[in-house]
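Only a single protein chain was left out; the remaining protein chains are all shown in position.
Note that the chains are named A and B in the order they appear, and that numbering of residues resets to 1 at the start of each chain.
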Amino acid sequence: MNQRIYPINTEQPWPRNQWWIAATAAEVSRTPMERTILDEPVVLYRTENGDPVAMAGLCPHRGYPMAHAKVVGDALECAYHGFTFGCEGSCTRIPSQEKVPENWKIRTYPVVQRWEWIWIWTGDPALADSAQIPDLWCLGKPGWRSTVGRRATLEARYPLLIDNLFDLSHLNYIHASLVGDQTAIVQTPVEMSQQADGCFRLTRHVHNAPFGGYFAFQFPHKAAEAPAIYTELFSIYYGPCLILSGGPFFVEGGERLGESSFVHGITPETRASTHYWSAITRDFRLDDDAFDAAMLANDAAVRDQDNVALAQIERHAHRLDVQGELSALQDAGAIRVRRLLAAQIDAEAKRVPRA
Amino acid sequence: MNQRIYPINTEQPWPRNQWWIAATAAEVSRTPMERTILDEPVVLYRTENGDPVAMAGLCPHRGYPMAHAKVVGDALECAYHGFTFGCEGSCTRIPSQEKVPENWKIRTYPVVQRWEWIWIWTGDPALADSAQIPDLWCLGKPGWRSTVGRRATLEARYPLLIDNLFDLSHLNYIHASLVGDQTAIVQTPVEMSQQADGCFRLTRHVHNAPFGGYFAFQFPHKAAEAPAIYTELFSIYYGPCLILSGGPFFVEGGERLGESSFVHGITPETRASTHYWSAITRDFRLDDDAFDAAMLANDAAVRDQDNVALAQIERHAHRLDVQGELSALQDAGAIRVRRLLAAQIDAEAKRVPRA
Partner (left out) sequence: MNQRIYPINTEQPWPRNQWWIAATAAEVSRTPMERTILDEPVVLYRTENGDPVAMAGLCPHRGYPMAHAKVVGDALECAYHGFTFGCEGSCTRIPSQEKVPENWKIRTYPVVQRWEWIWIWTGDPALADSAQIPDLWCLGKPGWRSTVGRRATLEARYPLLIDNLFDLSHLNYIHASLVGDQTAIVQTPVEMSQQADGCFRLTRHVHNAPFGGYFAFQFPHKAAEAPAIYTELFSIYYGPCLILSGGPFFVEGGERLGESSFVHGITPETRASTHYWSAITRDFRLDDDAFDAAMLANDAAVRDQDNVALAQIERHAHRLDVQGELSALQDAGAIRVRRLLAAQIDAEAKRVPRA
């Protein structure tokens, strides 16, 4: 089977040697839960010490979902015939016999809890290096206030979300009802650069955006004055698992008003659906709880608009390979990111030939 | 992929160089609407002058459904990134750049409004000739009263509806509850002929049908007398898009009572569903509004019975290629029509080889 999914023209639909967000820290408890990741069921739970564990979702004996298993100490006892597997994967007990064959194992996944998420490594465990988890400088940094939001299910393949986030001109269309007139964004050309950390960054230096909409929402103390706004609107690609968008805001030619950024955690669920994780962060109005709640609500509403829009494309995505695309200058960033993603998948496919 | 759909044994499931009903005139407005035709999304709207327009349903930029687009003058502005296409298909505006590449286009379809329907040509635009839209002599003809009915979704492939309409002996079974005893139809052999306009016509010269049922409904002034009825029950094939059935009614050996006909507009929606358009027409009781309403209601009920029945066949249609068919004399007309349809598809496939 050709595994490619539009618009990623690769042999497999996603990289496996990759960290992804598997769950919020709060979701994972002593009660096992199932989550589908890269189209595979995974079971998540915590040991007695509170360490997160991720195992293959199906018992290797007869395929019963491990999400129904009983936690016994740090191990999981399958709910069908009681076969038990330790948190590192080895079979520790077959209730009907004394001896357990030596190499009986269930697959386990490297996991790391960072910020308020559990990260999972879906590839070769020998290659798992938690240093490769994106360094979200803005989360928990002094002088910044961050709030982790919800998980939403996007009913669309994950590359459509990446495309979306690397052309923020859609703010003026899909999100006009929430963010106001953003014609200035649309009319500003995109600039591509590489950050010091190697990440690809797309920036629009947006000048003379009219005050109002999201600017007024963030900086209401400027409402009487209503200055034109200058913003450096960016999207940063930390890999397919995480994109940061946002920017600092200035009075045009004048004072810095503050910066707000939006974390987009992306985990393929199936070939046609995506776990979409959110967090927001800012360096102004740090003590304003009501604003924080409002910002989070607004962020959820914006993402809901994207979820609805991208699901409309997914409905027809099987046609897009045939239809092709017309690409404009504004698409340069998204196309660059597609290439980075395709190169990552291809490099991995070369290293680990598929059966 | 083999495109054939039982019982049409052709490389593709339908002709493309063909006019079809896309919508009722009333459905199409200044607000774009999406309709699936030959398994493709199509967007329909009207220009400022009221002319109907049909465009491909997906934006050629990134595939967003054009049904959500904003009408700007005669053009559509895509709701994702604002790319704008004129009613003749050329891209007229990319909001983020001055210049629009010359040959950027969205596919448009030839459309014609005739009677109360919008007709669409799904094939090579160079071959579109509105003179090929079936000439429904009975609609709008002096001395006739016609009423266009609704669109229904038939949850079955379109050839099953054609089959159905070319063996009206089913009136005595599927529709017995609505049309009464029609054993006379069943027992009358079918006659095949070619009309002056080239259309294939199937006729049953039905003699001595007992008064009652649909005859009594149409001609209640004959109830006391209850004469035996003679009718020339016909089905005319104007192509896969339109079939006319009906006939003139006579007192057996005596006076002509009138003629009523039923227009069956047929547009493939998907490989397993069909837009089914209806109109009724007659040359008697012209001023009787109550009868017109009753006739329309009865017609809808009859078509609903067919819709339910054919959906039962569709549910199992994948088995029918394997099962085969037994055909009787009464099936000669339907089989002839299948051959006309298959020949049309094959001729087109020869002219325009598929990629």
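Just so it is clear, a residue touches a chain if its C-beta (ideal position, glycine included) is under 8 Å from a C-beta of that chain, and two chains touch if they have at least 3 such contacts.
None of the values given here were measured: they were computed from a predicted structure.
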Listed residues A:H81, A:K141 or A:H318, member touching the removed chain: A:H81
Candidate in contact with the missing chain, chosen from B:M33, B:I174 or B:A300: B:I174
Residue, one of B:V111, B:A128, B:V302 or B:A317, that touches the chain absent here: B:A317
Interface residues of subunit A (partner: the chain not displayed): 40-41, 57-58, 60-65, 68, 78-83, 91, 94-97, 101, 104
Hidden partner interface residues of subunit B, rising order: 163, 167, 169-170, 172-174, 183, 186-187, 189, 309, 312-313, 315-317, 319-320, 323-330
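Following the convention adopted for this analysis, only the chains that are shown with their structure count from here on.
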Gap in Å, rounded to a whole number, between the CA centres of subunit B and subunit A: 48
